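Beneath this line is the structure, given in structure tokens, with notes to follow.
Note that one protein chain is taken out, while the other chains of the complex remain in position.
A and B label the chains in the order they appear, each numbered from 1.
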Amino acid sequence: MSVLVVIGVSIFVFALLHVIYPSPARDVLGLRAPQMAVDAWNKAHGYDDPAAVQYLRYVKDLLHGNLGYSYIENQSVLALFEGRMARSAYMSGISLALAVLIAIPLGVFQAVKRNSIGDLVVTSTAFTLYSMPVFFLGLLLIQVFALSLPVFSFQASQSTSLLTVIADWHAMTLPIATMTLISVAAFSRYMRSSSMDVLAQDYIRVARAKGLPERLVLLRHLVRNASLPIVTLVGLSLPQLLTGNLITEQLFNYPGLGLLFFDSLKKADYPVLLAYTQAAAILVVAGNLIADIALSIADPRIRLR
Amino acid sequence: MAPLLDVQNLSTSIKLTSSTVHAVDNVSLRVGKGETLGIVGESGCGKSVTGLSIMGLLPPGGAVTGGSIKLNGRELVGLQKEEVRRIRGNQIAMIFQDPLTSLDPTKTIGYQVAEPVRLHRNVSRKAALDRAVEVLGLAGVPQPRERLDNYPHQLSGGLRQRVMIAMALACEPELLIADEPTTALDVTIQAQILALLRDLKERLGMAILLITHDMGVVAGHTDRVCVMYAGQVVETSGVVPLFRETRHPYTRALLASIPRFRQGRENALPAIPGLPPDLSRPPRGCRFAARCFRATEKCRAEEPPLTGPTSAHRYSCWHPLNEPRTLAVSGVDVSGTTGTDLVAPDARSPRTADGIRTSATEHKPETATANGDREGPLLDLRNLVKEYPVGSNAVLRRNAARVKAVSDVSFSMPAGTTFGLVGESGCGKTTIGKMIVALERPDSGSVTFGGVDVAKLRRAELRRERRDLQLVFQDSHSSLDPRMRIGSIIAEPLHAQHWGSRQARRERVFELLAEVGLPKNTVERYPHEFSGGQRQRIGLARALSLNPRLIVLDEPVSALDVSIRAQMLNLMTRLQASHGLTYLVVSHDLTVVRHLADRIGVMYLGKLVEIGSGSDIYERPAHPYTAGLIAAIPLPSPAAEHAKKEPAITGELPSPVHPPSGCRFRTRCRFAQERCAVEEPEPRSFGPGHLAACHFPLRTATPPETTADFAG
Partner (left out) sequence: MWSMFFPFGRRRATEDRADEPVLDRRPLPLRRATGNRLAVIGFAMLIFFLLFSFVGPLVYRTNQDVISLVDANQPPSAAHLLGTDANGFDQLGRLMKGGQTSLEIGLFAAVVAVTIGTLWGTVAALSNKTVDSIMMRVVDVFLSVPFLFVVLILAVTFVPSVLSLSLVIGGFSWQVPARLVHSEVLILREQDFISAARIAGTPPWRLIIRHLVPNTLGVVIVNMTFQVADAILAVAYVGFLGFGLQFPDVDWGDMLSDGMQYMQAGYWWLVYPAGVCIVLTVVALNFIGDAARDATDVRLRHR
């Protein structure tokens, strides 16, 4: 199934590229190059082949790890991605992990204490965060923690060494907090409702009837069952995560893939833009596949079917 | 001697958003050591809440508001949470209704059964698992050690309930609260589980509080009984006196409204009119007064105390029944006077009791087949086969496993009669019903209705044919469109068949509502505003709208409480008589089928195993499965129940994907021999119209060794 989706995604991205950027000839030869030169260049580089042939070549390149060439930067896209990739992965990965680690206990807490003051506070906070554009949240954090109380830096680490980046909590706290909070808002809402569903299940009542202390009822019988839908949700929320990455990197000027995308947008550097879109889509498909596999490990009903 | 459990004046209420339900009101009961106390009542009577109150497991918003619960003299009400927790699962254990949802799907059986042992006994993991093996064996789980690593979804419903019981037994509780432990199970599995509970009680000397709605279960498996109605105990006594010297009109009515075995449908069932009261606003006086034929002004004004001549038999009624009970279980029919007495006068209108009786008699098979003789059978099924692919992706995998839902079934029925199709879950009875009304197409075989093969009709022809073929669904919740008004729902078939003008259709809807006993203003309302019984009446009205010739009734009353069920059964009988309808009743409930049907077919795993008249099937069964099925039904008679010994049918239902070779019942049959595995038995005759497919039948075939056809 995933293979089919990846093929579909590659067709879609290629079609997009083909329609809005049929040939890089103008970028190479300059805007004032004669039409004949453009045609010749196209012929020489295979840009006048039928779309299907071009597509197959595109797929072949992809399979060889060739993501295209930026004529504006005069560099292969892969070379542009290198180095930035790790930084983006670090920021997204740690935010995602933190978000899950915070959202699961938070959602359970809300479900157990539902309609209490605590639940109400968390729910309304989550609701507001959920409705907030990433950049506005980032701005608020900058205002409070970088400008009003100068605890953290309003610019992310500019270092090229990932280790330096990781060690630089002064610069990295705010961007990571921004991305984490946005995801926590979404995940905790789902965790709350999924925990409430599980709390209503008979086996929770049975666990209580065994005489288990409430803490163990939750730990042993609720958390795992209630987390199962979250696994799928995390897989499905990857596109939002990548979007969040784009905005956060732009806001905090963090030199990752998102910022590269933003810069390429300004330069209309289509090969980079579409390569990143393609990579992101494949990442999303892979993420969903991993989520499915993780779910089948966590849920014996799927594993042993 | 002090009782093990002593509940005095317990009151429990549950707070909802807009109201507070007084679910349990002033209930007192005692359970002695090693004794089984049954709590019996209809849904919403407070029986489960009583059990949950004792366990301290009330749902959110629920709280004990008064009274005391003493276990071995120790007060449980107001005890610290931590203390209650130590008693739960240790001294008192509980099993619940639905074994499918009561086990954590992500934990192994071994873990779940060992969990209470580790908690309360403070032993090693290994010792706890050994104990788990021991109790699983005790609960009759085969190969318990191999089951430890299984997950719940790998076990059948019956096995899961055994696991639940093992879990409850793990710490040797003194009291086991069993809340409807067999309601979700098939009748043969129910018999096994009930026998297991009785056996365990005797061997381990524990007391059981058995909560059930089924008078039959109470009769066979309890020592003493509390009958509850609207949150109160209305009658309590030893089990034998309760059935022999019933004093409370509600208990009596409840018993009377159960269809009897040896009783066809000559008599209308004495139904209890109306619905139980709303417990967020309990009525003054006796709570049953509104539905009681003996009620007087005093009953409506003053609440009767729970007293009696002896402390053993008490009841709360100002006008208890004193005469000896005339409603007997074994053979004696409900006499006319008591039968009508039980129905409050206003409930009988617009019909009279006499009307019911005469019309029902007219439709005994002998008289009703007049029509059928002329035209041949109204419905004739020949060699029906239906299989379903299993798994979500079955389209792509051509050789995917297939559920053999219906395998070569043939039978026929004349017009004006009722044919009953019984069997346990998964036997294919519902699929047959769907094929008859052309909701499903058979893989092979024919469904001939009035001389036309329904399965081969083209769309337009089928639409015309549909006027004569209707279905009443089991689940009245999903069979009525929640977004449509009742008026449109009932008029839908009329509309679809372009029946009459708008005005005529409107008139017809009112007419139909009157026939099923619903007020005119029903048309403006939506399905969720009605109770299960009322919705089932609406479904019946819709099925009747086009004056069909045949109505398939798919489990028409199985979702309903006993008293409501009797109302519905009477209504169906009356409508059949007045409209000359032909019914095909599909049900797992043998008493219901017995009550309604002239001829009965017994199904097992997609096969018809026996067919015959009601008395053929119930008094002279030839197939061991039929006999076992009948023996498994709990009868509302302590004497009859105590006479039963072992469950008649052992083991679990085999998978319908890979049914056993030869005779499909052989894996659970006491008489099975080699031949049964090799050769599929042909139907043989055991009297006029009585056939069974068995190599070693319980009766001698007449004439011996002639084969026949079920459809014949």
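General remarks:
As a working rule, contacts are C-beta pairs under 8 Å (C-beta built on N, C-alpha and C of every residue); 3 or more make two chains touch, one makes a residue touch a chain.
All of these numbers come straight from a predicted model, not from anything done at the bench.
Checked against the full complex, the candidates B:11, B:236, B:470 or B:536 give a single residue touching the omitted chain, namely B:470.
Screening A:122, A:156, A:242 or A:260 for touch with the missing chain picks out A:242.
Contact with the undisplayed chain is limited, among A:56, A:97, A:268 or A:293, to A:268. Listed here are the subunit B residues that touch the chain not shown: 14-19, 21, 44, 59-61, 275-280, 395, 434, 437-439, 462-464, 466-467, 469-471, 473, 475, 477-484, 488, 492-493, 495-497, 525-526, 528-531, 539, 542, 546. Residues touching the missing chain, restricted to subunit A, are 1, 4-5, 8-9, 12-13, 16, 20, 114-115, 127-128, 130-136, 139-140, 142-143, 147, 196, 236, 239-240, 242-243, 246-247, 250, 261-262, 265, 268, 270, 273-274, 276-277, 280-282, 284-285, 288 (touch as defined at the top).
The rule is simple: only the chains that are shown with their structure count from here on.
In the complex of the two chains, the subunit A residues touching subunit B come out as 201-203, 205-213, 216, 220-221, 224-225, 228, 298-301, 304. Listing the residues of subunit B that touch subunit A in their complex gives 55, 57, 82, 85-90, 93-94, 96, 98, 101-107, 115-116, 119-120, 151, 153-154, 164, 167.
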